[in-house]
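Note that one protein chain of the assembly has been removed; the remaining protein chains are unaltered in position.
Moving on to chain A:
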Amino acid sequence: MICGLDLGSRNVKIALMEGNELKGTYIYDTMQFYRAYARKQEGKLVVDFKRLGLPPAEKVVSTGYGRLTVEVAGAAVIPEIKAHVLGAVYQTGRKDFTLIDLGGQDSKVIQVKNGKVADFMTNDKCAASSGRYLENMAAVLGIDLEELSKHYERPVELNSTCAVFGETELIGKIVEGYSIPSLAAGVNYTIFKRILPMVKKMGNKVIVFTGGVAYNEALKNIMEKELNVEVLVPALPQFNGALGCCIYGGES
C-alpha cells in the first residue's frame, strides 16, 4: 500500500493505492489535520495514521505547500508540480496537455509534453485567482460554492485586482440590482481573466483542469467557450496531487 499525502493550504488530501489500483481517498481541513492528527517531533511532522483510521502503508510520499515548513516523518517528498503532472497523466491517460491546477491559494499552469513538465507558471505574490477567493465571494453573495459554480452567462464586469476590494466592488454591484446568476458569473469570469495570461503562454489544445476549483463547472464552460479547447476534469480533481504522490511511490 502506498500513501500519497498532499498538504494544501485549505485541505490535506490523502490517497491510498495498491499497485495501480485506488484504495481510498480522504480529505481533512488543514488546521484540523495539524491540530488533531499530527504533532511535531524532532523538527518533523509525525502523522498519526492509526487515528486517521488509515491502514498501515509501506511507503508515504508527500507534497504540497506545507512540505517546506513541515517535513513529514518517514515520507519521501516531491515537488508539487511533479506530483500534479504524475496525477494528471494517471487520471487522464494523456501525455500532452496544459494542466491548470487551481487550489486554495495556488494557481499553477503547467505545460506537459510527452508526460513531462516542459514549462510552468504559478501565481506568486497574490492569491486573488484561487479557491479562497471563490469562497469569500460566495459568502458575500450568500450562496454556496455549488450554486456559484453554475453560472457563467451574462457576467457583471468586476475590475478589482485585489480579492478584498473585490468584495466591496461586488457589494456595489448587488446594490445596483444585478441578479445573483450575473454576479456569480462575474466572479467566475474574474478567475478566468486572472489565469488567462499564464494559460496563453503555456498554450495547448487540451486542458486538464484540477484542484478544488475544478469542481466549478462554470469555469470549465468559460474556458471551453473562450479558448475553444477541450477541457478535461478528471474524476478526482482535488486528489490529483495525492494520486501523483502514490504514482511516484509506485515507480521509485
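Please note the rule applied: a contact is a pair of C-beta atoms (placed from the backbone, for glycine too) under 8 Å apart; a residue touches a chain by one contact, two chains touch by 3 or more; residues count from 1.
Everything that follows uses one rule, which is that contacts and distances are computed from a predicted model.
According to UniProt, the chain absent from the figure is "Benzoyl-CoA reductase/2-hydroxyglutaryl-CoA dehydratase subunit", selected among "Benzoyl-CoA reductase/2-hydroxyglutaryl-CoA dehydratase subunit", "Phosphocarrier protein HPr", "Cytochrome P450" or "Carbohydrate ABC transporter permease". Screening A:I81, A:A128 or A:A184 against the full complex identifies A:I81 as the residue touching the chain left out.
Of the listed residues A:V46, A:V117 or A:L236, the one in contact with the hidden chain in the full complex is A:V117. Against the chain not displayed here, chain A makes contact via residues 65, 68-69, 78-82, 116-122, 124-125, 201.
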